[in-house]
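Below is one structure, written out as structure tokens, with a few remarks after it.
Note that one protein chain is taken out, while the other chains of the complex remain in position.
So that you can tell them apart, the chains are marked A and B in the order they are listed, and the count of residues begins at 1 in each.
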Amino acid sequence: MNPQNKITQSQKLMVFVLSMTLYGLATLFTELIPSFQVGIVEFSVEYFLFIPLTLAMLFDPLSAALGAATGELVFSEIMLGQFGGLGELEKFITVTIGVFIAGRIVRNPQKRGMVAFASILGVTVQQLMGCAVDILKVQFAVEEFEAVPGLPESVFFTEGFACLNDILFSGILFCMLPTMFLVPKLYGKIEPLLGMKPRDEKTSLAGGVLPAKTILICIAAFAAAIAAELLASGGYELIDWEAAWAGSTANIIIAIIIAAVVSLIVIGVIRSRAAQRNEAGQR
Amino acid sequence: MSAVEIKNLTFTYPGAKEPILKNVSLEIEEGDFLAVVGNNGCGKSTLCKTLNGLIPHFILGDMEGEVRIEGVSTKEQEIGTLAKKVGYVYQDFENQIVCPTVLEDASYACLNYAMEDYEEKGREALEICGLASKVGDYVWQLSGGQKHLLALAGTAALSPDILILDEPIAQLDPMHAGRIYDILKELNEKYHKTVIVIEHHTGYIAKYCKNVLLMKDGGVKWKLSAKEGLRRVDELLESNIFPPQVTRAALQMKRAGILPESVVLPVDIEDGKKVFAPYLKETGPFRRETAESRASERKLENGGKLVSFDNVTVTYRAVKGEPPKIFDNFSLEIRKGEKIALIGSNGAGKSTMLKLMMGLIRPGVGRVTIRGKETGSISKEELGKTISMVYQNPEEMFIMDSIRRDVEYAMKVRKVENYEKRTDELLEMFRLTDLADRDGRLLSGGQMRRASLAIGIALNPEMLLLDEPTANLDIATRREIMKTLQMLKGITDTVVIATHDMQLVCDWAERIIVLSSGYVIADGPKEQIFADMYVRSQVGIRPPEIYDMGRELGILKPCFTIDEFIGCFGGGQNA
Partner (left out) sequence: MHKLTENILDKISIDFLRNQVLKNAYGNDDTVIAGLDPRILLVWYLFFGLVPWFMNDLVLLLCFFLFVVMTTRAARIAPLVLVLFCVGVFTQTGYLFIAALFFGGNTGTIVPLLVMTLKVAVVSLASITVFSGLDPDRLASGLLWYGCPGQLSFSISFAYRILPVLMEEFQNILLSYRMRGNPPDKSTFFGKIRYLGYQIKLIIQSFYPLMLNTAKRSRTTVEALELRGYRYSLQNPAVKRMKLAMLKVTRNDVIFVCVSAVWVAVSFILSAGLSNVI
């Protein structure tokens, strides 16, 4: 056993807390920095993803990624009441995956090229997933999506553009450049403050850069993200389809009651699962 | 049975070349009130962290030897079991508080360890620590001193048999410091806890502690009863610990032949009275007039008005209910060339006053002006040339990745000519040349302070504001800071210091402003302020011990230094 190279549970917690508080604070600001529009093109300081990216490259990537996602959820969603329910799960998962992948592929944080590539890759992954989900979301939310004149094109255009814009504008300006600036500067300085050794080729990873298992988990998580988003915003196709008979009041009421019952069942399932978990005495 | 037993303990931090603790063997009795002293970096904090199991359970490194708590080795106990036996209050206690409300935080540990009566335990601990009236409050509503008490309560709630406090009073005014120690004393005597404090204020050691442990270079030098330990003046001074002024004065007098060899050195005023009284020669009030005339002279010397507060009223944004008023109709004038000490208890409005001058807070009513211009209307960048502030927490001053770049930053972006040369000079002046390429945050406390002062005066501001420049520093480093302040002469001649450090006030200040809940209750030279018993009782300021010793002996002229005091016995120089 080599205790010096192993990251302890409490060190992971430190990274989690660090990433959560810092990224949380940053998202709180970005909620408030106004975006400005030139025509229909929106330039927004989308987020300060460079913070978790930097931390993920220096420390344990998973803790940093989870910390960042939690931080955003808690600070900007819950604290400011911008919580979008299940839909937030989508952002949570995509941010986690993006940051995790970026942090995972950096072997030597002192190589600027590597850092730059990883950070832009992380952003791209996160943005593409977010974009795909967004398009699907509008498709489900607006009934007879195709029938509304101009809507499908505008959705594809705005979402696609927003995605490209976020990758190029936010991605380079607010993620890649700051990460390139911060990682080498912090390397070797911040680790001792947490009582850790700086990452090097040996300590960075066990196993390959991106083992197949990791990729599979990422894909599965992304699928879950889409499902959550659609469940949250799209509602069930079912209801749209039944809109034909929903003319009568009684039917609507029945539908509502069904919805209420479904939500109660969902709660029940969550509850019992939680209870089982507790019995299993998991952490 | 001893509460703590340490055998041949050696500990090395990962990556360090030398062990920080070297073959330490030690026993601490149950019910002891022990002060651990030693210079910075001698391993005091590390030693304490071995007691609560953080070492070896969470902090990795090579540990040899054994630490036994109540007879059981820490290696064999889980951290949870140990936490119920040993409580630890950090020096940066603020970060130890993890819950938003007071009661929650106090009972947090009890809840986590699944004690059914967790809330009761929390309340009880708050009661003992004097926070009973704050039970329902949020943490951010508390003052610094109260937060410290809360950190203590959160630890004490588990009712551990051993309590360890790392520099408990470093940031507190004397009144709050006294309160912390009174509570510790109660815990020690009434609740029979073993209390261990890391402390360098020897005055408090003399008054409260039973034993004192001197550490040097990672080893234990000796453990003696408090009085006996404090009498070993030379050994303490070698480790940059300054024994009580009374003790030092007595030793000097002994060496000068004023006191006989047989005299046992006093460690507090009580002892001092018995020792000094028979040898007192003069009590004459010959200095009093000169002090006052000096003060009036100085007023004439000083230049014109620099900053003025005209009927300022400041209210803070309230989260709920009426906004609290910090200042109500506050007026004050600061002239060029003054050396002002701003004193008052925590929360009296000192920081608010500094912030008003920096234009960080705008008054609700009234005006704060610098040279007739309102501070709020001058841009911060402009203001930086006239007035500069050094924060209480020097870490917030470091914005670049090395000391050199921090010092030169302001000059560089303003395109000051020859800024490189000036940077070199500043680094040289503050003895930072060797540290120039290090990151400020990774330096020791004293080095950080020096660096923050160098940053503060880089632009040659006319006026410098210092917020608690000596907080958290050991006494040797404080002296160094005072020396540095003397060096400012000729560069920046108007200086305002907000401080609790009365030694600093006595040695340096020419004008003292005493604030109490937003009002100036006294304003004048030190002789006048310290003689005013009403003011002293109002704000709980304490002059240096030697001053009180002099008064206790009936010496009429105020003695602010040991030399002045010895002068009354016909020795030393009247400086």
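The working rule: a residue touches a chain if its C-beta (ideal position, glycine included) is under 8 Å from a C-beta of that chain, and two chains touch if they have at least 3 such contacts.
Please read these numbers as outputs of a predicted model, since none were measured by experiment.
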{"item": "Selected residue (touches chain absent from view) among B:Lys17, B:Lys190 or B:Arg317", "value": "B:Arg317"}
{"item": "Touching residue (missing chain; options B:Ala16, B:Ala132, B:Val264 or B:Val413)", "value": "B:Val413"}
{"item": "Option touching the unshown chain, where B:Tyr13, B:Phe33, B:Tyr118 or B:Phe530 are the choices", "value": "B:Tyr118"}
{"item": "Selected from B:Phe398, B:Trp508 or B:Phe530 as touching the chain missing from the view", "value": "B:Phe398"}
{"item": "Residues of subunit A in contact with the chain not shown", "value": "9-10, 13-14, 17-18, 20-22, 24-26, 28-29, 31-36, 40, 42, 45, 48, 50-51, 54-55, 70-71, 73-75, 77-85, 138, 141-144, 148-151, 153-155, 157-158, 174, 178, 181-182, 185-186, 189-190, 193-195, 232-236, 239, 243, 249, 252-253, 255-256, 259-260, 263-264, 266-267, 270-271, 273-275, 277-279, 281, 283"}
{"item": "Residues of subunit B (touch criterion as defined above) contacting the omitted chain", "value": "52, 54, 57-58, 79-80, 83, 88, 90, 92, 94-101, 104, 108-109, 111-114, 116, 118, 138-140, 154, 317, 319-320, 358, 360, 380-381, 383-384, 388-389, 391, 393, 395-399, 401, 409-410, 413-415, 439, 441, 455, 458-459"}
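Everything below uses one rule, namely that only the chains that are shown with their structure count from here on.
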{"item": "Subunit A partner contacts - residues on subunit B that touch it in the complex", "value": "14-15, 58-60, 401, 439, 441-442"}
{"item": "Residues of subunit A touching subunit B in the complex", "value": "3-4, 8, 10, 185, 189, 192-193, 195, 197"}
